[in-house]
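Other chains dropped; remaining ones untouched in position.
A and B are the chain letters, set down in written order, and residue numbers restart from 1 in every chain.
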């Protein structure tokens, strides 16, 4: 059985739920060469702090990092290989970046959905579950959580395993 | 065993979680005549779009649709029958409408709770889980999520099955 047969893993969770650490452990115990795709942009100090915090946690563990805010499928296609695990952290920041650039969301999501079944690497996607609070008053925020929700359904449908992480504990939704 | 013995089903989920689609599939695979109770009011373009989107998804599958923003128990009582599945989408919009009309929430919830055990139809309720974000600054929003939370507890207690849907995947909470 080849690694790619296992299919993608989607790790959903709330803020400070431990979802990134859980995903990193999945990768670190895979025995595969570890590639990290960071979708976040350091557009303010708070975001910069979060990125630094995440980088420090991965330090010295053999990760190769790729920063790509928009062309997620492009970077995945370039680094895709059978002996690799690729961790994408996170899908919600990718959605934010696509929205800020006015991109065609449906087309971007479809391109990712098309890529997934043929991927050679073991893919692990981290994303924020953002739809379980009150409807936001801000229209942009409502559009964002609609996009994120749709993307989660698309990726979950193509994934072999889906986890919801809370308080550092994974709840298996699929697989 | 009669169908009504099975008891109601409650489907909770976040925004764009796939909860409505999951509930519709439950109904569509039940072999029963399908009735849809829409509680939403098209008070703005965004809401109108959501209603159109939901209607399109049900198109041509044999649903009979009933629109009722307030008198949920009344419409359920009128269409209740042993050979039917009745999908109510959704409880949170019903809560919103009751609040906007200044109705007695406890009385409305009690009337629904009283109706459930004797229902002949297979009932499926869809509702938004809205209590897992930050406490809203808006007092009305806090009251809304308190009402929704209380209603979910009431309906869950009377239900045979309860699901929490995320990323299109159902997590069984009860049943």
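Points worth noting:
Note that a contact is a pair of C-beta atoms (placed from the backbone, for glycine too) under 8 Å apart; a residue touches a chain by one contact, two chains touch by 3 or more.
The shown structure was predicted, so the numbers you read here are calculated from the model rather than taken from an experiment.
Each chain in view is the same protein; 2 are placed here, and the whole complex, as held in this structure file, contains 3 copies.
Keep in mind that, in the parts below, only the chains that are shown with their structure count from here on.
Chain A and chain B, compared by their mean Cα positions, are separated by 31 Å.
Chain A contributes residues 10, 12, 14, 129-135, 137, 139, 142, 145-146, 148-150, 152-153, 155-157, 162, 164, 171, 173-174 to its touches with chain B in the complex. On the side of chain B, the complex with chain A involves touching residues 13-18, 46, 128-134, 136, 138, 141, 144-145, 166-169, 171.
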